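Of the protein chains in this complex, all but one are displayed in their positions.
Each chain gets a letter, A, B and C, in the order it is written, and its residues are counted from 1.
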Amino acid sequence: MTRLNCNIISRKEFSSRYISLSFFAPAISRSVMPGQFVMVKIPGERFFLRRPFSVCRTARDSFDIVFKVVGAGTEKLGQMKKGDILNIIGPLGNGYPFMTHDPKQGIPFVLIAGGTGIASLYFLARCLKPGRGKVSSPVVFLGARNRKELIFRPELIKMGYEVLTATDDGSAGRKGFVTDLFSSWLHSPKGFRPSVIYSCGPRLMLKKTAKIAEEENVPCFISMEEKMACGIGVCMGCAVKTSDKKEEYKRACKEGPVFRAEEIEWD
Amino acid sequence: MTRLNCNIISRKEFSSRYISLSFFAPAISRSVMPGQFVMVKIPGERFFLRRPFSVCRTARDSFDIVFKVVGAGTEKLGQMKKGDILNIIGPLGNGYPFMTHDPKQGIPFVLIAGGTGIASLYFLARCLKPGRGKVSSPVVFLGARNRKELIFRPELIKMGYEVLTATDDGSAGRKGFVTDLFSSWLHSPKGFRPSVIYSCGPRLMLKKTAKIAEEENVPCFISMEEKMACGIGVCMGCAVKTSDKKEEYKRACKEGPVFRAEEIEWD
Amino acid sequence: MGLKQTAVNLAGIKMKNPVMTASGTFGYGLEYADLIDLDKLGAIVTKTITPEPRCGNQQPRIFELPYGLINTIGLQNVGLERLLSEKLPALRKITRTPVIASIGGYTTADYVKSVKGLAGSGVAGIELNISCPNVKTGYKLKKTNYLTISQNPGKTYRLVREVKKNTRLPLIVKLSPNVTDITEIAASAEKAGADALCLINTFPAMAYAGSGKDKYSVPIFGGLSGPCIKPLALRMVHQVCRTVKIPVVAMGGIMNGEDARDFLQAGAVAVAVGTGNFVDPGIIIDIINALQDTDGLPPRHKDTKKKGIS
Partner (left out) sequence: MGLKQTAVNLAGIKMKNPVMTASGTFGYGLEYADLIDLDKLGAIVTKTITPEPRCGNQQPRIFELPYGLINTIGLQNVGLERLLSEKLPALRKITRTPVIASIGGYTTADYVKSVKGLAGSGVAGIELNISCPNVKTGYKLKKTNYLTISQNPGKTYRLVREVKKNTRLPLIVKLSPNVTDITEIAASAEKAGADALCLINTFPAMAYAGSGKDKYSVPIFGGLSGPCIKPLALRMVHQVCRTVKIPVVAMGGIMNGEDARDFLQAGAVAVAVGTGNFVDPGIIIDIINALQDTDGLPPRHKDTKKKGIS
């Protein structure tokens, strides 16, 4: 974990509300693992706390984040330009454990992403070899508000993933929740019980995913977003309620953000 | 008094710390009198209160302010560019009364300015006809930190004023206080008891000016700067202690900023 | 989407909307007449007056922070007589908006004198300022300071009861936030006959006002207002609205429609804009428009899930 002033080396707009930035930061890009995040200091006194963002891609000397403009902080961040310098702390938290194909059966894994949840899963998808199991390719379930917000789809297909999509407004793929899509896929002829599920997205989506995983008895790892003040484990702001007897509330920023789905106490 | 969004139509740097801005604002430019001021909203949430500035010049549809960068607000104001729009309230306060030549004697008046105090006096100088009395031209005593901060000197000379200068560091004119310069001029062969003194500048300078005016028994009007929250007479933040029995503390923004020197209770 | 109904009745004072001015930030109502339409306001609260004129504190009186303001005006005011003879008649000429007179004093007799003087003056109500942190005395003096008696439930009770006996006008009691438990003070004022409560006045605060080498020669003590006190004010308004039955006028850092809605949601019947007037005289009109244009007044007393200290 380091604290660095990072130069923005490129900026890309997926849409006016989905923006990605690349930062020059070898110290981070060479050590960060999928599922880990960074805390970005957004310029301006009114942005008191740093904002957490998952790393979605790395190159040798740089890493990328992709974010949706949802409030004043991301609005400001979206206005940053190539050459601007931001102070960043990272990499932070624990990433996704790499458990992919079931070695005996050759059964592939599945990724389920909702909204900006694709950020960390895209990084994971790049690091895991999609390969092809006995059954099928690994599948990415991609959910978003609408067609425009379904990012990284072409890249994932090119890498060899099968990508199934759902949108809230039906503007692309199936209309409705990505978890419903996953659920009906599971019970469809093409469906299979994956070796492991990785998921990131809104709380409700994760809860549903966890439920399906439990029913199907599939190992499932989810990345949880909680409001964070420090991002490095000192403030206890990001607590996630777990079934752990010793440590009921775990810190999303330190013990997480990736948790085993069965650990979480949903309310 | 109006509240307007005013376009900056030009910007001039006297030095990096002395800047003047022209605003398009017919409603203000056509009604403002010398000694009156405006309250400028400086962009950015951290500039909570508006900043008061004297009007230093008007054209038909625009007016100018000139200011020195002394803190964060004027720093920011100094970065404003042509085309930027600022919200301004004005004109505010009471200006200098026009009492100039002693009609019987033809004795000219005198202006004594310290630092940014020249702003309102320059506007006054432009409005009064300098003419030439029986004795001499009206004289402007101009004091500043150094040569660079002695602004409007050429303009005043061109208009027919005699300009005598003093600087703290001796880089132009006499080294020392402008009030000392005035005092020794008064008793020099060229000196004369003016018909009226108008003065604006630091408190200490005004106090000394008031003392000399009292000793010489010359009517004297001074413009007082106090911290202002509202600028329009509601907060009582800008109180000036006076000898008035009925209203001991007067509001610099409403009853002032120009006061008769003998009214002020200096401490 | 038409304009929403926003009229409220504050302890008998009929206001066309729940937005009023905070005492001391709107002069005697006259000064802003050039800039905003006074008829649009829910009510106008005057600067606190004392029976005799007061000249207030020395300079500096104002200290700006990036998120608020410290002031130490010291209740400079024209006194009861000039309020009655000059200010109120002038104000009545230019607007029909209800006017609430804020009064302060040094003895119970001062307050009684003012309310008696205000009878028949045409004011719609009286605000009892017993919470000004800026008047001499203060933390070192043990003598009762009437202007901070809202820090003491017993004294609050006695003063309010005495004043109430001497006026038929709706009586709004303005409380200090600088107390351990504001619900206790609120309850005393209610019991003593207050028709409404007004919270909060400014918080006692301090800053070093100079800069550079001079900095530490000018400690400024005064009352803190502005956006930075909003979370504290909101907590107190929420608490008090759940413990008293009389209506509450809320204030503390209201700068826009959303701030106003927060306080109304927390249970206030009306809100007041103070420091916001300095930032921009148009703010108060913007707030009124925001309440009318969006969703009208929020439903009150509706928080169900409560967290933390509640």
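By definition in this document, contacts are C-beta pairs under 8 Å (C-beta built on N, C-alpha and C of every residue); 3 or more make two chains touch, one makes a residue touch a chain.
Fair warning: this is a prediction, and the values are worked out from it, not measured in the lab.
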Q. Relative to the complete complex, which of the depicted chains are touched by the chain excluded from display?
A. A, C
Q: Using the touch definition up top, pick the residue from A:46, A:207 or A:260 that touches the left-out chain.
A: A:46
Q: Out of C:100, C:118, C:205 or C:287, point to the residue that touches the absent chain in the complete complex.
A: C:205
**Q.** Sole contact to the chain not displayed, among C:18, C:53 or C:68
**A.** C:68
Q) In the complete assembly, which of C:77, C:129, C:156 or C:178 touches the absent chain? A) C:178
Q | Where the unshown chain meets subunit C, residue by residue | A | 57-58, 65-68, 70, 72, 74, 133-134, 138-140, 151, 178-181, 183, 203-208, 216-222, 224, 227-229, 231-232, 234-235, 238-239, 262, 265-266, 298, 302-310
Q: Please give every residue of subunit A in contact with the chain that is not shown.
A: 1-3, 41, 45-50, 71, 87, 89, 226-230, 232-241, 246-249, 254, 267
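The rule is short, and it goes like this: only the chains that are shown with their structure count from here on.
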Q) For which chain is the distance between its Cα centroid and the global protein Cα centroid smallest? A) C
Q.
Using mean CA coordinates as chain centres, what's the gap between subunit A and subunit B in Å?
A. 61
Q.
I'd like to verify one number: the distance from the centre of subunit A to the centre of subunit C, where each centre is the average of its C-alpha atoms, in whole angstrom.
A. 49
Q. On subunit A, where are the residues touching two or more other chains?
A. 45
(Q) Can you pull out the residues of subunit C that are in contact with at least two other chains? (A) 66
